[in-house]
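Of the protein chains in this complex, all but one are displayed in their positions.
Note that the chains are named A, B and C in the order they appear, and that numbering of residues resets to 1 at the start of each chain.
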Amino acid sequence: MFAVLPYLAAGWIFLIGCYGLATSRNLVHAVVSLAVVQSSTYLLLLAVGWKRDATAPVFGDISPGAPVVDPIVQALTLTDIVVGATVSALLLALTIQVAKRHGTIDPEEIRSLEQDSGDDDGQ
Amino acid sequence: MTTMASELTGVLPAILIAGPMLGAAVVMIAGRVAPRWFDDALAMVVALGSLAGGCWLTGITGGGRIVEWIGDWQPRHGQSVGIVLVADRMSAGMVVIIAGLMVAVLTYSWHFLEEVDTTYHALLLCFLASMTGFALAGDLFDAFVWFEMMGVVAYALVGMRVEEPRSVHGALGFGIVNTLGASVSLVGVTFLYARTGELNLAAVGRALRAAPTDRLVTVACVFLMSGVLVKAAAVPFHFWTADAEAVAPTPVCALLSGAMVALGVFAVARWWWVVFAGVVDTASMRHALVVLGAVTAVIGGIMCFSQRHIKRLLAYSTVSHVGVFLIGVGLLNGPALAATGLYVAGHACAKAALFLGSGVLLNRFESVDEHELFGRGRALPGTGLIFAVGGLALAGLPPLGTWLGKTLLEEAASSAGATWVVPIILAASVLTGGAVLRVTARVFLGLGPRPEDAGKSRGEQPEAGPFRMLQIVSLLGPGSVLLAASVALAAVPAVRSGAATAAAAFVDTPAYVAQVLGLGSPGPAAAAAEPVWTGSGVGFGLAAAAAAVVVACLGIWAGSLPVAVRRLFRPARVVITGLHAVHEAHVGEYVGWLMVGVAALGCALVF
Amino acid sequence: MTGPRTARLLFAVGAGGIGLVFVLAVLRLPGFGQPHHPYGARAVAAAVAQHTANAVGSVTFDQRGFDTMGEEFILFAAALAALLLLRQLRSEEEAAGQRHDYGPEDVFAGVRLMGFVMLPVTLLVGGYVVVHGAISPGGGFQGGVVLATGLHLAYLAGDFRTLERLRPLPVLDVTEAMGAATYTIVGFAALASGAGFLANVLPHGRLTDLMSSGTVPLLNVAVGAEVGSAVVLILAKFLEQALTKDRRAEA
Partner (left out) sequence: MHGAIVDVLLGGLLVLTAATATAVVLTRNAGRQAIVLSAYGLLLGLLMVALQAPDVALAQLTVGAAVVPLLVVLAISRCDREVVRRRRRRRRPREEQR
């Protein structure tokens, strides 16, 4: 069980974030749920790179050659965190504009743009 | 001289990515003080440079590859710690499409959106860099980075007209769905890293083929592909497309529709042949992709034909044509891939020209509604011509680029034993071509009964300043050049044989792996038979175009048909109403559909 | 197809399928904590060979520095996007920066003191983290964010005006673009010196020295400048949105 626990935790976080996205009645809440989905990938990456009885891959105090955890996944996670935060900021900015233009941030009240274009079927 | 040229060639991929980035930064630094024409000129120079570089790479790659290890981290014994860029003729061809559209778009934008000039140029250059990066990436995570960058830039570009309620809303939906797709992809990348301990495409593929395979790899394949299928706008991942492209500034629509969407399909192909071929069951993958493509082609076509908002109509036609791309890639063989490459190029030209044409309408009449514009397009014969030719291109009329791709694709499908997809491809052509021709007839010729709300304007915001005759050159020029390029695709025999070599190199997995990882010389490039079109292909193309005209006429005059005939259309009406109801959804439902799509693809491949 | 029920139904179907294939895959993953990481091992060896004590820094700025360049420009584009999307429209007539919901009088004296004390400390820590990215955890990115958030302690300590004096946005705009440009220029410079793009051509130094690891500290500083300015710009735009009242609201 312990061997797959972090993976399952990441999967749970992914799905619960999706649940928040699918059922959200508030676009800010939706963006935060999306951030939760993204955070599941941080956990998954780090879990894949973790090594038992190894230390952080920084050779300040330890000598080169000591067992360290995988630095690759850490670099990837770092990038992923930046990207995630960036996207969140951008989507929040768009949400503010939606609030200004539509006066609501409930996705139920602003459905697809399909209706705006008229429902003519051209026949 | 020759050595210098070859040295330059070896580092060209990185320059093609970093150059536009540097350009973007310089535009931001200098744009504060420099006049507008400086931004335009700098961006144009960079885009032209990319176009030249892309053409150069396409020319010299032939059946081989240019492999560039960033930071000189060349592999030793087939292993490296660095990131690799790989240009083969197919990816270099994508760069040509991207940069070519960028040049067209920048020409068009010369008088465009003056309120936001500097930022707009910087973002366009970032878009150019990220799409080029995605096309050339030879590393899974590097591809993810470019994927995300494409997304971030595109959300900003789609939502940049913040005074438009629909614009910001469309951008938000686009952003949420695409970001979710990226996360799904990243899960797949992580799975592959966990299994193989590698990120380089060639190294991952080699490691996977060296060990017994299991469900982990199949599931990783599903997640990885699902993410890019969101970008590719395949059904049911496509809900963002119409919302985003109906409201985005016209030049951005041309880029999204012509290039970014095609990159999604390109990634499916690249990852299949380098990573998963020979590991994941080919038959089930072929089945999954072709069925997905067929569904996408048909649903996109029906949705396209039943729109009256011209940009929305064009967006759905993109969905429909993505279905055709997916069928072509999904056949999983070289000839079909060569045909798809040609089709993608032809489609990019036609679709970008059409979007730019709709931009002319928007700027002149402040509307892109087919009914409101009834007959008013008579004042713009040039734009009308672009619409007519563009519509015929979507229908696949010889000798346009789309026709060549389509007829070769149909040949390849038949010889692969998948004759049933031929009518599907035909349906996509006829429905999307017919829709555009219907618009042309109504708007530019004023044919058929006058709609009730003709002449009104719903008040879309124009994107350029007051409409001046001077602008017509910059607005119409790119469209006509694009359509001419589309003809050239079919007319120049070298393009056809070039595509065949490109596809043969693309599907040659062992050669790719050997050359990227530096494991001995890959041996002679696989020979490719030059694809030939037949007389019946020409006849078929003419028939498809004629059918599109008939369908367009049906769309215009259906109301005047006898009641007994109209009754026959009733089932079609039910289908259309149902599809529209499904598409009238909100972000939560888009997410739900995305998840259903991933689950369906997963179940199709795993079980 | 309306109502949240549709979304719930779609979610249930999708989550069921995804959960199923996810669990099936996870059962085949190498166990948590397993020792086999071929790429990781090679990266550690390469970091030591390049005299970069922080292996993560070596991967981020040297071995996979190209990713970081992309990441850098994602942030650059996001800051541009924030400027673009949250720009003041002529129609909006917002009295930007003049009326705020909170002024210094709303903040406790103790909190203000904390702000004043913490501000220089945070900036110092941020600078340290940027510069030492090659030899200890942290680097341009983390340090840049610390610097940017640290600056906003000024808001806690004083008010919006103090903050505005501390962060002249047009200057930061240029700093940001310069930071981003520097990254690509380092790449092109390596190219011009005859090595590959972004090759680490500078001398490596000793493993734990500040100026070891070639271009890594240089890129760290470029990233620090870029990230710090970008985060300040983004925060500034959001603060402006949240704190300015517009006249329509009062009418």
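Just so we're on the same page, contacts are C-beta pairs under 8 Å (C-beta built on N, C-alpha and C of every residue); 3 or more make two chains touch, one makes a residue touch a chain.
Keep in mind that this is a model prediction, so the values were computed, not measured.
By the document's own contact criterion, which visible chains does the hidden chain reach in the full complex?
Hidden chain, whole complex, touched shown chains: A, C.
Among C:10, C:26, C:81 or C:129, which residue is in touch with the absent chain?
The single option touching the absent chain is C:129.
So which of C:65, C:115, C:139 or C:196 would be touching the chain we can't see?
The one listed residue touching the chain not shown is C:139.
Which parts of subunit C are in contact with the chain that was left out?
54, 56-57, 129, 137-139, 141-142, 145-146, 148-149, 231, 234-235, 238-239, 241-242, 248-249
Which residue numbers on subunit A touch the omitted chain?
2, 5-6, 9, 12-13, 16-17, 19-20, 25-29, 31-33, 35-36, 39-40, 42-43, 46-47, 50, 52-58, 68-69, 74, 77-78, 81-82, 85, 88-89, 92-93, 95-96, 99-100, 103-105
Heads up, the rule we're going with is that only the chains that are shown with their structure count from here on.
Please work out which of B-C and A-C is bridged by more C-beta pairs in contact, and write that pair.
B-C
Where the centres are mean C-alpha positions, what is the separation of subunit A from subunit B, in Å?
26
Using CA atom averages as chain centres, what separation in Å is found between subunit B and subunit C?
31
What positions in subunit B touch 2 or more of the other chains?
Within subunit B, the residues that touch at least two other chains are 141, 145, 148, 152, 155-156, 159, 162-163, 168, 187, 193-194, 199, 584-586, 588-589, 591-592, 595.
What are the residue numbers in subunit C that touch two or more other chains?
2, 4, 7-8, 10-11, 14-15, 18, 22, 29-30, 37, 39-40, 43, 59, 64, 67, 71, 74, 78, 81, 85-86
State the interface residues of subunit C toward subunit B in the complex, per the touch definition above.
Within the complex, subunit C touches subunit B at residues 1-2, 4, 6-11, 13-18, 20-22, 24-25, 28-30, 36-40, 42-43, 46, 59, 62-67, 69-71, 73-74, 76-78, 80-81, 83-87, 89, 91, 170, 173-174, 176-178, 180-181, 184-185, 187-188, 190-191, 195-200.
Please name which positions on subunit B make contact with subunit A in the complex.
Where subunit B meets subunit A, its residues are 141, 145, 148, 151-152, 155-156, 159, 162-166, 168-172, 175-176, 179-180, 183, 186-187, 190, 193-194, 199, 239, 242-243, 246-247, 305-309, 312, 369-371, 435, 438, 554-555, 558-559, 569, 572-573, 576-577, 580, 583-589, 591-592, 595.
Could you pull out which subunit C residues touch subunit A in their complex?
Subunit C reaches subunit A through residues 2-4, 7-8, 10-11, 14-15, 18-19, 22-23, 26-27, 29-35, 37, 39-40, 43-44, 47-48, 53-56, 58-60, 64, 67-68, 71, 74-75, 78, 81-82, 85-86, 135-137, 141, 207-208, 227, 234, 237-238, 241.
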